[in-house]
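Please read through the structure below; I'll follow up with questions.
Other chains of the complex are left out, but the ones given are in their true place.
To keep things simple, chains are lettered A and B as they appear, and every chain counts its residues starting from 1.
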Amino acid sequence: MLLHLSTWPEVEAYLQQSTGIILPIGSTEQHGPTGLIGTDAICAEAIAKGVGEATQALVGPTLNVGMALHHTAFPGTISLQPSTLIRVIKDYITFLAKSGFTTFFFINGHGGNIATLKAAFSETYAHLADLNLANSDRIRCRVGNWFMCPSVYKLAKELYGQSEGSHATPSEVAVTQYLYPESIKKASLNPNVAKGHPIYGAANFRHNYPDGRMGSDPSLATPDHGKKLYELAVKELSQSYLEFLNQSVF
Amino acid sequence: MLLHLSTWPEVEAYLQQSTGIILPIGSTEQHGPTGLIGTDAICAEAIAKGVGEATQALVGPTLNVGMALHHTAFPGTISLQPSTLIRVIKDYITFLAKSGFTTFFFINGHGGNIATLKAAFSETYAHLADLNLANSDRIRCRVGNWFMCPSVYKLAKELYGQSEGSHATPSEVAVTQYLYPESIKKASLNPNVAKGHPIYGAANFRHNYPDGRMGSDPSLATPDHGKKLYELAVKELSQSYLEFLNQSVF
């Protein structure tokens, strides 16, 4: 059930059954010479929809832009500053909590979002405690990173080994190929891909990772791999969501 | 050309041809008993894609949540505070300007976004002037509201007359019916729909507009109307975009 394809009376009815919601969050950032700039948002959105169908959960709108400051020296990247993203997350959760939602499961497609999301959750819990909401002490947030699901990670390693790398990975590229087969991009990739550099500012990142990849060989990706990875992610995150939802708060 | 389905080298190439970009912005808010909560984002995104195809322009990711504070007493509505939205817009434009973009055309699906967008543009121009970007004095932003296009407005009046109303309108519902025919919702609508109340806070809004509609009869909408309205909007905003793009800055 997608929030964007629902009416408010349908949401009101849903809230009688469940106070959980799934929120996909991605990023708009370079993914190497062949990866789509929307990769992280595309994957998070599709997997969240899959989880929503599998669990009867409501799925909110996708946060298309996340925390990608280190990628901003590549054209086409958009980022929120962490302090902006904290405010955005706080606004999302606050108004949904006023609607009656208590259980927020963010399906995340971008490692760079994790720290800021966690900071935002802490700030939001404290903010909500200062309002007089009936349910403010029942508010719970969690991040589910599809690319860190053990089953996904295992298959990626089997398929790609060291060539999985850590950004513009064949596994995330494969998922986008499965979802958008008409947008599969080709380019000759330098086999000596950069890897192992820590991440600091944007200019430094581009210097160290000149084509945007971090140790990955996305040419190994296939749509069929993508389908398998997608299905594993949906299955595992569905389970995670239901466990989270059914956990007692106190 | 969608930013999310492009690679960074494709964006780099695009920037050699054009420094314009289209950014769809909608809202996640109640649209009466039968209107989709995502109506404003759905319409803005689809029309923006249409304009992008018609004009060869790059289309960025959709801002799914806008300024909808007055709707937040209805479940399922999410809003950014205006000061949050200003920061978000400032971050978007700043990082795209660092990529080399100068001309930002926001295709907007929600009247409630307009004031904050304008405020954000002013704040962003001043912010960029303090950075040392090569093109900071060439940055231009504009809002194109699809529902205010004269051709769209004229057809809506012809089709619906007074029943167009000003929120949860049959015209916007029709566009979503055209785009998502499987999500057409039915409900018995009170013929004495509220209208004419000014908009203040959320509790007041819900009191005055108890089912969320403002003077509208969305039961008049049809997918076929939606197709016509969509096509008019795409045509007119394509022209607006090209005029804007080709206008000399100085």
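Simple rule for what comes next: a contact is a pair of C-beta atoms (placed from the backbone, for glycine too) under 8 Å apart; a residue touches a chain by one contact, two chains touch by 3 or more.
All of these numbers come straight from a predicted model, not from anything done at the bench.
Here 2 copies sit in place, and the number of copies making up the whole complex of this structure is 6.
Just so it is clear, only the chains that are shown with their structure count from here on.
Note: Cα superposition of chain A onto chain B, rotation of 180 degrees, nearest 5. Averaging C-alpha coordinates per chain places the centre of chain A 24 Å away from that of chain B. Considering their complex, residues 2-12, 15, 28, 30-38, 41-42, 60-65, 72, 74-81, 83-84, 87-88, 91-92, 95-96, 98-100, 180, 183, 185, 187, 212 of chain A touch chain B.
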